[in-house]
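Shown here: the complex without one of its protein chains, the others still in place.
Going by the order they are written in, the chains are A, B and C; count residues from 1 in each one.
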Amino acid sequence: MHDMSAHAHVAHHAPPTSFIRKHIFSIDHKVIGKQYYGLALVAVFVGMVLSWLMRLHLGWANLAIPGLHWLSSTGAPGDVMTPEYYLQLMTMHGTIMVFFVLTTAPFAAFGNYFLPIQVGAEDMPFPHFNMMSFWVTFVAFLVLIASFFVSDGPTLGGWTQYAPLSAVGAVAGPGQGMGVVLWAASIAIFCVGQLLGSLNFITTTLNMRTKGMSLWRMPLTTWGWFITSVMGLTAFAVLMPACILLILDHVAGTSFFVASNLVLNDQLQPHAGGSTLLWQHLFWFFGHPEVYIAIVPGMGIVSHVLVANMRRPMLSHRVLVYSMGALAVLSYMVYGHHMFVSGMNPVSSIAFSFPTLIITIPSTIIVLIWIGSLYGSRLRINTASLFALGMISMFISGGVSGFFLAQPSLDIMLHATYFVVGHFHLVMAVAAIFGIFSGTYFWFPKMFGRMMNETLGKIHFWLTFVGAYCIFMPFHYLGLAGNVRRYQAFVDDYLQPLIPVHRFITVAALVTGAAQLIFLYNLIHSRFGGEKAPDNPWQATSLEWATPTTPPPYDNFGGHLPTVYHDPYQYGIEGSTGDYVMQNSPEKVQSVGEEA
Amino acid sequence: MATTVHEPPRIEQPSQPRRVLDGGGGHGNLIPPQGSLRAVEYAPPPAATGIWVGIAAISMTFAALTSALVVRRGGALDWRHFTIPSILYLNTLVLIASSVTLEIARRRVAGFMGLKAEVRSPARWLYVTLALGLLFVAGQYVAWRQLSAQGLYLASNPSSSFFYVLTAAHALHLLGGLGGLVRVMRKLGNFSLRRSTLDATSRYWHFMDVLWVYLLVLIWAKL
Amino acid sequence: MAKIFAVTIIVIAILSAIPIVRHTWWLPPDVSTHGQPIDEQMSETMAEAGLSFLAAQILLAIFIWKYSKPRPGEKIKNFPGGAMGLVIAAFLLVGTEVLALGAFGAKAWASIYLTPPSPDAMPIQVQAGQFAFYFRYPGPDGKFGPLHPDLISEANENFFGLDTTHDAASKDDIVTAEMAIPVNREIHLLMHSKDLGHSFYVPELRVHQDFVPGLDLSIHFTANKIGKYEIVCTQLCGLGHYNMKAYLEVMSQEDFDSWLKRQAALQ
Partner (left out) sequence: MNAHHPQKFAAAMLVAILICIGAVLVGPKVNAAADGTITGSVKLNGTAPHMKGIDMSKDPYCVKANANNAPKLENVVVGSGGGLENVVLYISEGLTSPTESTAVQVFNQKNCMYSPHVLAMDVGETFKVETSDNTAHNIHPNPNPMTGNIPWNQSQPPGAPPVEKSWKAPEFIEVKCNIHPWMHGWFAVVKGPYATTDADGNYTIKDVPAGNYTVTAWQEVYGKQTQKVTVAAGGSAKADFTFQAK
């Protein structure tokens, strides 16, 4: 069957040759993936430096941090952080980490690079949208960073940006004028970028799979990205209009989120009748899926890395996929647990508590499948697998505190305390970051054609693993003792005895943060001076290891799309190449098989 | 432990091959036809899937705005009803008419593509659609002017706030559709139009139509 | 490397559990009549979550230890029971666990939040604003005067916006900067926000509720131990959030009466 598009054949893309088309405004999903990775890397170091400054301030409230006044003369006069500057750094830390690291790195960066290759496609179906997706996200990041340079500095409202604090304007505090507008604009722009990305991910998965690549033959990473993109599509499509309404409340004087008769600094505010809970509903309808957007790709990556290093398939591929799907579906039904004491109807608190508790079931299943699959495996220990196993440990530690926070009665004690901070840092931030590290050490050879240094990698792992526990485990203890989060200093009598714990955490955070410089060095050093990587250094089975060159050529497979003959993880068998058979190898295999 | 001998390698065969009209988007054409073996070659081209994904996202956005409206209205003591500008009904007719003309154009182009006897230029109908689309946007602008002439601005009242936000959001999406139409016409002009592009654009346009009718009902019933 | 890793996991898991078991940092002692179910629920959940945590970490460590050794010739084994066994185990164990927790937790929650205050509970109004709490007692007439937001002037210490010249009910209202309550008397706390979202959290009293601007909520509780406690704000409200607090003094009825008299004299 032919159509008029035949006329266009000849005009089609050859690999670009100019520097700009090749490395900057590239439509190649691999370049875009690397760009996203670079953005996330810049963002994560910015976010980490912010957290250092915050931690130093929390440990020693009147400490002068030399040179801090260069960052903000009003925020740190005499190098000592003001209360508002602490909150501004905290807000930026949260926003940068959640949006520009945890969403971009595991999902947009690795997803862009590997999803098309893993399904055997030559590119995403809408490469120009894909390019826009990155550049729009980049602009969003610039807009956010720009708020550091406006007169009042960035917003201090926290990454959740609750109204009316975020909606009444500068009278509510430094950064609540222009800072919030820039914040909301940045997030709205970011949503556009992620919507374009999700559109490509979904369509690639549904339409661009190569011959033989049935849905169940897709690797778990692909499933993770696919499920995440479906979540992203719905979640970001809700956050974007919410941000626009917030901006309108600011610049156009509307009252979507601002109630009547508010008096700030002895001034009666002109707004009227808005619903403050409306923002919370809209935000958390996005916000809870967002934490799964951060962690589900990590789950996929960890599974993918683990099977290659366990030399066996997961106990059940399908159960893992169904569980990730269940997380995605349930994530929309649980958001109210963020609002147990918000003044929402107490009956709905109970209604939200049950799905929240039930979401532990698919999470438990995922963890049990991981641990159960370790049984009887031939585990290889390398940096990638260490980080993958570390992620499991972190996910367990962060996950169990979910039992507490799912219950409204315990939320009375724990809401808005460090217990919550410890919970989400472990379960979504550290776990997702471990997923990113695992993916980096695993795929770096394919992305850059060079191996990463294993010794440095292992040092990095040990410091990070022990460090992360030293930082985030004590958060739970602080929370149990009633230590409220988002305090710049602990002036309350009952919080004074907890300050030594904070100092311990600060020291741990500085050391752990410094360890990340080892990673950065390893990344840069290996990129240029690493050992040359073979095409398939881990003896892995999925299609990204079947590309004709390393890194893969412009169209991924050198003009011939592979044909897929097997389920994704044919490990632990006797194949012609060793104990594995690649997905595109036509040979017959004997294997442990998979239970459906 | 069960060691099983696998079945011979399976390659999924399409159970019911459908008519393929298009090779798909992207740089699908880099791959020589004999090498291009997709698992889903019988499935619709990416543009057809993509447009539904896009429609889902846009629906979600308007669902969020709708729920915001319902929540905001629920607790409000300051909600003021107003009669919607009557030009909106006229605009609705214009938009529906544009959908009809676009559908005519689409069928003509399809006929053209299938090399049927009738090869009359379908561009004329696309121009009409474009004109009607612009007329709709102009009509919306008139509606805003009428409303502001009554003293109802964006910030006057939550009902007028929602009116402006909903109609502006729809108009923006519609302008995107107009852009798509222009692109279709350009491609038609240099014979590089794909069937899937045309289908996707027209689906989007019809969706804008349906969305507008939904918004009109929402505005009529709730504001 | 694998063995060190396994041992590290176990050591971290056990070290993490020690402060919990020893209650090195724990909820402050309960001074409320409704707090008991919360504390029991907390211990219950801690036991179950703690056991799951230890079991999972230790199992993970054991498997890492055991299966990272090269075992030439040995084939890949499947976990006994396979995936289905694990799924069933997850549903049975975790499912019953969370349902039980959910049911008991809901009961504890309902006993606090879904019971009406008794009619003779003492009404006190609390107003949250950047960055302080102020309290209002209705005075001898037992009635709160209406609020006039346009009259709010912190400069004149009219924190609530009362019109004492025109509103009869406002004349005897007593506005205070600290909260005193009689012991063993139910308090009906009417919560009002002057500006933004704030929260009312007294850990010892097992009370935590957000202030919602434009929506006046109420909670009720009874304190059963005399003492001085801190009321802190937990909802980020701006630069002074960390220092937004007030003291809660639980007193004997006599002390409370004389305290209230003193406060009335200061108005």
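One rule holds in what follows: a residue touches a chain if its C-beta (ideal position, glycine included) is under 8 Å from a C-beta of that chain, and two chains touch if they have at least 3 such contacts.
Keep in mind that what you see is a predicted model, and the values were worked out from it rather than measured.
Undergrad: Name every displayed chain that the left-out chain is in contact with.
TA: Even though it is not drawn, that chain still touches A, C.
Undergrad: I'm checking contacts with the chain that's been left out. Which of C:Phe131, C:Phe200 or C:Phe256 qualifies?
TA: C:Phe131
Undergrad: Which listed residue (C:Thr176, C:Ser193, C:Thr222 or C:Gln235) would be found touching the missing chain in the intact complex?
TA: The single option touching the absent chain is C:Thr176.
Undergrad: Taking the full complex into account, find the residue in A:Val49, A:Ile65, A:Ala170 or A:Ile459 that is in contact with the omitted chain.
TA: Among A:Val49, A:Ile65, A:Ala170 or A:Ile459, only A:Ala170 touches the chain that is not shown.
Undergrad: For the chain not shown, which residue from C:Phe5, C:Trp25, C:Phe159 or C:Phe256 touches it across the whole complex?
TA: Only one of C:Phe5, C:Trp25, C:Phe159 or C:Phe256 touches the chain omitted from view, namely C:Phe159.
Undergrad: Identify the residues of chain A touching the omitted chain, counting contacts across the whole complex.
TA: 61-62, 74, 77-78, 80-84, 152, 170-171, 173-174, 265-267, 489, 491, 493
Undergrad: Mind listing the chain C residues that contact the chain we can't see here?
TA: Within chain C, the residues touching the omitted chain are 129-133, 154-157, 159, 176-178, 238-240, 243, 245-247, 266-267.
In this text, only the chains that are shown with their structure count from here on.
Undergrad: Counting only C-beta pairs in contact, which pair of chains has the most of them?
TA: So the chains sharing the most C-beta contacts are A-C.
Undergrad: Please report how many Å separate the Cα centroid of chain B from that of chain C, as a whole number.
TA: Taking the mean C-alpha position of each chain, the two centres sit 48 Å apart.
Undergrad: Distance between chain A and chain C based on Cα centroids, please, to the nearest Å.
TA: So the centroids are 30 Å from each other.
Undergrad: Where in chain A do residues touch at least two different other chains?
TA: Residues 260, 273-275, 277, 376, 592.
Undergrad: Could you check chain B for residues that touch two or more other chains and list them?
TA: Within chain B, the residues that touch at least two other chains are 1-3, 75.
Undergrad: Using the touch definition from the top, list the residues of chain C that touch chain A in their complex.
TA: Interface residues on the chain C side: 1-2, 5, 8-9, 12, 16, 19-20, 24-28, 37-38, 41-42, 45-46, 48-50, 52-53, 56-57, 59-60, 63-64, 67-68, 70-71, 75-79, 82-84, 86-87, 89-91, 94-95, 98-99, 101-102, 105-106, 108-110, 112-114, 129-130, 149-150, 152-155, 161, 194-197, 199, 201, 203, 206-215, 217, 230, 232-243, 245.
Undergrad: Which stretch or stretches of chain A touch chain B in the complex?
TA: The contact residues of chain A facing chain B are 1, 3-5, 7-9, 11-13, 121-127, 195, 198-200, 202-204, 206-214, 233-234, 236-238, 240-242, 244-245, 248, 252-256, 260, 272-275, 277-278, 281-282, 285, 376, 555, 559-561, 563-566, 586, 588-593.
Undergrad: In the complex of these two chains, what residues of chain A are touching chain C?
TA: Interface residues on chain A, with respect to chain C: 82-84, 87, 156-158, 162-165, 168, 172-174, 176, 258-266, 268-269, 273-277, 310-312, 314-316, 319, 341-343, 346-347, 349-350, 353-354, 357-358, 360-361, 364-365, 367-369, 371-381, 386, 389, 392-393, 396-397, 400-401, 403-404, 406-413, 415-417, 458, 465-466, 469, 473, 477-478, 480-482, 484-494, 498, 501, 571-572, 592, 595.
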